[in-house]
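Removed from the display is one protein chain of the complex; every other protein chain stays in position.
Chain nomenclature is as follows: A, B and C, assigned in order of appearance, with residue numbering initiated at 1 for each chain independently.
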Amino acid sequence: MIPRERHVEYLLRLADSPLVLSHRLSEWCGHGPVLEEDLALANIALDLLGQARLLYQHAAALAGGDASEDRYAYFRGVPEFRNFTMLELPNSGVASAGAADPDYAFTIVRNAMYSAWALELWERLSRSADAGLAAIAAKSLKEARYHLEHASDWTIRFGDGTDASHARAQRALDSLAPYANEWFAADALDDEAAASGLGVDCAALRGPWLVRMRALAEEATLRWPEDSAFLSTGKRGLHGEHLGYLLAEMQSLARAHPEATW
Amino acid sequence: MIPRERHVEYLLRLADSPLVLSHRLSEWCGHGPVLEEDLALANIALDLLGQARLLYQHAAALAGGDASEDRYAYFRGVPEFRNFTMLELPNSGVASAGAADPDYAFTIVRNAMYSAWALELWERLSRSADAGLAAIAAKSLKEARYHLEHASDWTIRFGDGTDASHARAQRALDSLAPYANEWFAADALDDEAAASGLGVDCAALRGPWLVRMRALAEEATLRWPEDSAFLSTGKRGLHGEHLGYLLAEMQSLARAHPEATW
Amino acid sequence: PARQQAFDSAIEAGRKIEPQDWMPEAYRRTLVRQISQHAHSEVVGMLPEGNWITRAPSLRRKAILLAKVQDEGGHGLYLYSAAETLGVSRDELVEALLSGKAKYSSIFNYPALGWADMGCIGWLVDGAAIMNQIPLCRCSYGPYARAMIRICKEESFHQRQGYELMLALCRGTAAQKAMAQEALDRWWWPVVMMFGPSDAESVHSAQTMKWGIKRISNDDLRQKFIDATVPQAELLGLEIPDPHLKWNAERGHYDHGPIDWSEFWRVVDGDGPCNRERLETRRRAHANGAWVREAALAHARKRARRARQAA
Partner (left out) sequence: PARQQAFDSAIEAGRKIEPQDWMPEAYRRTLVRQISQHAHSEVVGMLPEGNWITRAPSLRRKAILLAKVQDEGGHGLYLYSAAETLGVSRDELVEALLSGKAKYSSIFNYPALGWADMGCIGWLVDGAAIMNQIPLCRCSYGPYARAMIRICKEESFHQRQGYELMLALCRGTAAQKAMAQEALDRWWWPVVMMFGPSDAESVHSAQTMKWGIKRISNDDLRQKFIDATVPQAELLGLEIPDPHLKWNAERGHYDHGPIDWSEFWRVVDGDGPCNRERLETRRRAHANGAWVREAALAHARKRARRARQAA
């Protein structure tokens, strides 16, 4: 048995990533390359938002007190968020804060990487000792399959499309890959969650994830990047410089009216 | 004599514009086209910030109570801000919210238009019946001269540079010009301020401003845009969609700690 | 000729015209104009609301808004498809929007400045759209009528959600209630103008009525909308910003104050608060997406070639 406080923290770690990625995807709304993709991204954003909400609600029920999905989403600051660093990167790619044109290749390749990981995650978590979590995982698994399919189709189109699209996809892959290291680097909380039957052995996801990703890269005629020693730390609350801007925007209205019900 | 409340509002109208433009210019910091321009824009941003602070302080002294420069800047919402709509437009140009690459031509042409207007404004306000305002105006006048010189030099380089830079400058001029209409359209507050000797007859600024701008356009080999019926209303608190994002970012930290002193 | 007679008698009898049927060129052109204008409105209409997804004040409201904006994109898709049955391509339609040749509903040239705008857009803008669109479910052109049936269902769902959002604000804190009133003050007159110029001034009305495309006049629809909306505003405890608004027992309708048609034409002619921003946003998205569309085409061609070679 894992103590309740860390049980909750593990759930928040699972919840914050889909919330933050959902936010990034929803930024495309009205700005996509073709209307069908505006719809597809909104759909995926909606699924991820739904996953986050279920996980927050489950965590809040466990935590008790005044915990709620909205308190988690709107009233925690940067150091309390537990999402992976990759997901807070802006749609324009890997650079310090500053407005820039969004890059659909970056969005698509990130979705491919994340949903392939999520697929492995949810499959295992659907057997979690936490029955509530297992149910959420079973639902999320189906969604992750569709998300991966969508992102894979486009990754292949880009890699095996024009020279320009190939270059963009390769660039996205190269710049994103180092940020995936975090997903497979277990820390004490991961270990505790895995040992207790609540969570998964996160290092064990790497093998099957790599198989999927290499196969996708091959079909897309992309070169899989070399390993790097880079290790981001968002899941421990040590984020990059982008999350602060994201939360400032996301939380601005809710925080301006802390007493309000919407 | 103008009633104190409207005197204060007139000062806020003067103050909010330089604050918001300063914010936009400071976004270039570290992202400029050449190091010298990073410095120049930071310098102009700093001047504008200084003008805003003096005006807020003057307004706060008049308003009394808990009014202060920081309360004005950080604890008013979108409908309370009184800046011209043009100045809240993002550095990427005229489009709905959504991240996009900043455009130096848009920034430069906007600075040219605004500082040419400010020159006319401060010159007249340096004779304001409000001695405090007159002193601020005299100081600001010198700064506006330098800002106009900087922006004019670059406008000419762009207009009379390459085909690409000419096209960008013309595009910036065409898209910005309609937003200047607001500056010369007097409303009741403008009229009252002018009549009382506090403010200026804002319609009267149009003639000399146009002379300056047309001369600049000519030297830059740019076509001065036709008049349009567009009328923005930021100075009455009816803004475009961008100011909300700007304030969310600018005010995020201050509002997260309303009790703090920095 | 015989074809014209067949067409006329179908219209007369209230039978649907289908894509394969002969139709007068002017009828076809009118439909393309109207359907594509409607499709463009859905797509441009994603912007003011899309603008608030990232700032929605609760996750529940965020999900509702995301789904709603997605629905609007979906409506755009059905409508482009309906227009395509008339022999124009999506590319041509999009090109007409981006070049400024095609119009879209002027209402989306107003900015969404606060959260209550999400309520007003659902309650009033979608409400007005439904008034306009319900008669179109009986429109003489089959594909358009069928698209409108589906769209109207979803729009009335959105309308209820918008009203419910307003209700939550009006029952909330004083600041929330003030937000709601402030938004209503901004949206009321633009929405009233959504029904278009008075019947006397409307250019296209007579012929489109005859063709069974339009079925109720602009002024009648506007009256219907106002009559339906005033009691809803009362229920919210909000004040409609029209000092002349009052019940006329004799007519059995609300009288309203004069409409500022100069404002209407200014916005239609391109000088509304956001015309430039909306169009530029669409242009930019289209330009930034060019490489994506080219990649998809290139890949499809490569696959087709490989399939041929394998055969």
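Convention: a contact is a pair of C-beta atoms (placed from the backbone, for glycine too) under 8 Å apart; a residue touches a chain by one contact, two chains touch by 3 or more.
Owing to the predicted nature of the structure, the values given are computational and were not obtained by experimental measurement.
Peer 1: Touch partners of the unshown chain, restricted to the chains that are shown, please.
Peer 2: Touch partners of the hidden chain, whole complex considered, are A, B.
Peer 1: Check each of B:E9, B:E27, B:E88 or B:E241 against the chain that is not shown and name the one that touches it.
Peer 2: Selected residue, touching the omitted chain: B:E27.
Peer 1: Which listed residue (A:G30, A:G50 or A:G93) would be found touching the missing chain in the intact complex?
Peer 2: That would be A:G93, which touches the missing chain.
Peer 1: Among A:H7, A:H58, A:R110 or A:H239, which residue is in contact with the omitted chain in the full complex?
Peer 2: The missing chain is touched by A:H239.
Peer 1: Out of A:A131, A:A188 or A:A229, point to the residue that touches the absent chain in the complete complex.
Peer 2: Here the residue in touch with the unshown chain is A:A229.
Peer 1: If the missing chain were put back, which residues of chain A would it touch?
Peer 2: Interface with the chain not displayed, on the chain A side: 78-79, 93-98, 100, 175, 178, 228-233, 238-241, 244, 248.
Peer 1: Provide the residue numbers of chain B that touch the chain removed from this figure.
Peer 2: Residues of chain B in contact with the hidden chain: 23, 26-27, 29-39, 42-43, 45-46, 49-50, 52-53, 56, 69-70, 73-74, 101-102, 104, 156-158, 160-162, 164-165, 168, 249-250, 252-254, 257, 259-262.
Heads up, the rule we're going with is that only the chains that are shown with their structure count from here on.
Peer 1: Between chain A and chain B, what is the separation of their C-alpha centroids in Å?
Peer 2: Using C-alpha averages as centres, the distance is 40 Å.
Peer 1: Which parts of chain B, given as residue numbers and ranges, touch two or more other chains?
Peer 2: 96, 98, 100, 244, 248 - these are the residues of chain B that touch more than one other chain.
Peer 1: Please list all residues of chain C that touch 2 or more other chains.
Peer 2: Residues 47, 55, 281, 284.
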